[in-house]
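All protein chains of the complex are present and in place, except for one that has been dropped.
Note that the chains are named A, B and C in the order they appear, and that numbering of residues resets to 1 at the start of each chain.
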Amino acid sequence: MKIKVGIIGATGYAGAELVRILLTHPQAEIAAISSVSFEGKKLSEVYPSYKTLCDMECKTQDEVVEKSDVIFAALPHGLSQELAAQCDKAGKAFIDLGADFRLENEDDYKEWYNGEFLDKELHQRAVYGLPELFRDNIKGKKVIANPGCYTTGAPLALAPAVKSGLVKTEGIIVDSKSGVTGAGRKPSQSNHYPELNEGFHAYKVASHRHTPEIEQTLSKLSGKKVTITFVPHLLPVNRGILSTCYARLNDGVTKEQIRTEYEKFYKDEFFIRLLPDGQNTDIHNIKYSNFCDISLHIDTRTNTLVAISAIDNMVKGAAGQAIQNMNIIFGLDETTGLVIVPPAF
Amino acid sequence: MKIKVGIIGATGYAGAELVRILLTHPQAEIAAISSVSFEGKKLSEVYPSYKTLCDMECKTQDEVVEKSDVIFAALPHGLSQELAAQCDKAGKAFIDLGADFRLENEDDYKEWYNGEFLDKELHQRAVYGLPELFRDNIKGKKVIANPGCYTTGAPLALAPAVKSGLVKTEGIIVDSKSGVTGAGRKPSQSNHYPELNEGFHAYKVASHRHTPEIEQTLSKLSGKKVTITFVPHLLPVNRGILSTCYARLNDGVTKEQIRTEYEKFYKDEFFIRLLPDGQNTDIHNIKYSNFCDISLHIDTRTNTLVAISAIDNMVKGAAGQAIQNMNIIFGLDETTGLVIVPPAF
Amino acid sequence: MKIKVGIIGATGYAGAELVRILLTHPQAEIAAISSVSFEGKKLSEVYPSYKTLCDMECKTQDEVVEKSDVIFAALPHGLSQELAAQCDKAGKAFIDLGADFRLENEDDYKEWYNGEFLDKELHQRAVYGLPELFRDNIKGKKVIANPGCYTTGAPLALAPAVKSGLVKTEGIIVDSKSGVTGAGRKPSQSNHYPELNEGFHAYKVASHRHTPEIEQTLSKLSGKKVTITFVPHLLPVNRGILSTCYARLNDGVTKEQIRTEYEKFYKDEFFIRLLPDGQNTDIHNIKYSNFCDISLHIDTRTNTLVAISAIDNMVKGAAGQAIQNMNIIFGLDETTGLVIVPPAF
Partner (left out) sequence: MKIKVGIIGATGYAGAELVRILLTHPQAEIAAISSVSFEGKKLSEVYPSYKTLCDMECKTQDEVVEKSDVIFAALPHGLSQELAAQCDKAGKAFIDLGADFRLENEDDYKEWYNGEFLDKELHQRAVYGLPELFRDNIKGKKVIANPGCYTTGAPLALAPAVKSGLVKTEGIIVDSKSGVTGAGRKPSQSNHYPELNEGFHAYKVASHRHTPEIEQTLSKLSGKKVTITFVPHLLPVNRGILSTCYARLNDGVTKEQIRTEYEKFYKDEFFIRLLPDGQNTDIHNIKYSNFCDISLHIDTRTNTLVAISAIDNMVKGAAGQAIQNMNIIFGLDETTGLVIVPPAF
């Protein structure tokens, strides 16, 4: 029998992407979807590309919770905590694509999100769902904080180097470039076609909310507090995040050591593709898929590791990773429904 | 046991797209691929997006024919006839994505392609593979001429109106706009990024080789010789063809008659999505899928039907339709492996 | 002494484009600008590209009228009539980039815009400002209806053929494709980057308000009532309109006659560039400039003229043409300030 899946916030971009992938998942079926803005409307009225494939009507949150074994929440930040408690009480698994459960330290949450933990016990049971780094913690859990988009690609690029101690943890710089879907479905001046097309800019320089989340992951890996400089940019493309990550090598560390460490670290990971030397990571090659491509470059003149990762912000950076987490907690093969071939063009 | 599929010309765009779709086809497996330009190379070296998913090496044509039950040929025009004969002799099914078998009249082939029919008997056994219009002819055949891209979308937009006699067959105009992948993988000045980006132009105005092929299909449907004006344009997007087709209504024909005719004609067709009145066909909604969306508009001031279709030129206009043809000739459900959800963005 | 120019609605796209061009006009200077939404703000706060070049503050309409010799109004339709009367009373020239004065027949205005002529006498004194076709009418006038974007490119493509009677005036089809700036500065779902990028669709099929305006121009040229089928499409580019226009040749008309007629008709027109046979009009080649490129193609199989024009919708289709009209009514050389080189890329 298939897993019954509910999607709350199905008409947002992350919700719509969950639908796209789940429609062909062999072990799961969409039981119900909800949307505050489009209650009573068919999903295919909002996204005509889904016509005949998902003509389900948007229901209320309560109906979704009732009909589902697992609930994905793709809600604006701050709206997930109560929902999580409701699902928890009903014995349903809950996978949160928002930020409410991502930061373990409540002070960080207060500082960056201006919020608080409504139910501290629930927060303690929640687990951060970045499978390639924390898979063992995820198994058996029922409340999953699905990582953000920037916070998936950058840590995956740096993890083997940071964990192994081959690089200095001071002075790490993450220069990320994201496609526009990261800003969501709501039209705004900054996403208006003529103003973004043929443009490119940084935003929230050294002040983006994903900063403490990346630091939390790197700190866990390194065993000491890591502080980074993080600068996101907006690319005039629909999908994809490229993160160019800079870390100083510790004395005497060689290119070969770095590569060996990465190969060992990721050798069993289906979704991580470590590129051969000389090939450049490109968001072109992972679009629509759950892959994270990584290339390694050593600047021998300045003794710097440049590790570059590419993910699809809507898949490995949101919906795909959420389904990967679902597969883990339901005991399925982690790749089930996620072997999506990135189009060659 | 799965169908063994061979792809000749796998490193061209149509070949690469066949690979993308076949990798998840439940009843077929890629047995071998070939490429003249990249013999001995892995496909994933040419298209890094396929890394770990298709690391097969490009072999010779002969190896492909030998190992396969069905051979897809994605070759430049003119190179398929001998290969078709070779496959035929070896008892293999042959699906040609090139133009060699599309035109039934050798004079047309001479005029538009400057070629001739090497084996007239083989040409007579070949069938034009546009399933929604000629499904019954395709069943049981082994040599399939897969239609071109423009020649799929435009006829599907016009077929019900032309076949039913609701429109005049004189004066039909097809104004098509295609994404850049239609021009193939080879770089040229006209596909050079800075010269095509933010640009738009018509090309081969009233002289494109797809003209006689569209006319052949419309003539078959109407029972009399149809001549059209066909103007293709190049869109600065990767994929998709929108065809805006104009035909004069016969006297007294109403909007309702037109819609009723289309609904009846396409009611059992999974891949045809007739849009409700008021909704505009957009290539955005069919990308990466085998769908053909159609919207109908009546200009009552001039008594004109404007029928607009959108297909993905690489899927319904090439690789997807070829696989749909394979499904038919191997007795599979026509949608097998082709229920691809078009991404919402 | 320079002409004192006022711009009302300066923060809309047409207004901003007027600023861009006027800033380097040798005989005009911007005296004042206004904007309802941004009153009190600097224009360069709205458009940072103008920083240091136009840091003028947005004032009220009245201040603009008072300080200016000529007022350009780039307002939503319906808001220009009273302003025109105010300028007229004050003895100022008035150039309207909106639609209020474009249609000469009040019934048409009622039908398509649901409005009425507030001051019929003023409407009679207003003149339609398409210089290449109606230059003599414009000289000496003070109320100018600047044509719309589609209504500039399509008539220019067809004018010589229609006026000379070489084509039939029944059954003319105009298939236009416009860049996104045509829809203005206001964000909406349909102009949201991820939904428009890589997409393409028709809209307002056979029901766009520019239809009667194109017909009015063609009717004047031909001397009889012309009705057309007009289908606009939205291109994923910032600027440019390509209009592919179809007209049936009258019996015996040759390709050479057509070309000769066009060459004669446009021989003294700086802004019209008639392309040599075999070259295709591309919006790439006219961007940011006041040029209208035209290419001519004859479909001898169906006896059809395909005339294709390209203009920049914001320049020859709006601000540039408005300045061209200003040059005429102030007795300047028509090209003053408008010799803008279209970038090669």
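The rule we apply is simple: a contact is a pair of C-beta atoms (placed from the backbone, for glycine too) under 8 Å apart; a residue touches a chain by one contact, two chains touch by 3 or more.
None of the values given here were measured: they were computed from a predicted structure.
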**Message:** Using the document's definition of touch, tell me which of A:158, A:235, A:253 or A:272 contacts the absent chain.
**Reply:** A:235
**Selected residue (touches chain absent from view) among C:132, C:282 or C:299** = C:282
**Complete:** Of the candidates B:181, B:222 or B:285, the residue in contact with the absent chain is B:181
**Item:** Interface residues of subunit B (partner: the chain not displayed)
**Value:** 13, 179-181, 185-189, 191-194, 196-198, 236-238
**Message:** What does the interface between subunit C and the hidden chain look like in terms of residue numbers?
**Reply:** 13, 16-17, 19-20, 23-24, 47-54, 181, 198, 238-239, 270, 273, 275, 279, 282, 284-289, 293, 314, 339, 341-345
**Request:** Just the residue numbers, please: which parts of subunit A touch the chain that's not shown?
**Result:** 171, 173, 175, 177, 194-196, 198-203, 205-206, 211, 227-229, 231, 233, 235-240, 242, 244, 246, 248, 280-284, 287, 297-302, 304, 306, 308, 310, 345
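Quick note on the criterion: only the chains that are shown with their structure count from here on.
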**Message:** From the centre of subunit C, which other chain's Cα mean sits the farthest off?
**Reply:** A
**Request:** Return the distance between the CA-based centres of subunit A and subunit C, expressed in whole Å.
**Result:** 47
**Fill in**
Per the C-alpha centroid definition, the whole-Å distance linking subunit A and subunit B comes out as 37
**Prompt:** On subunit A, where are the residues touching two or more other chains?
**Reply:** 13, 181, 198, 238
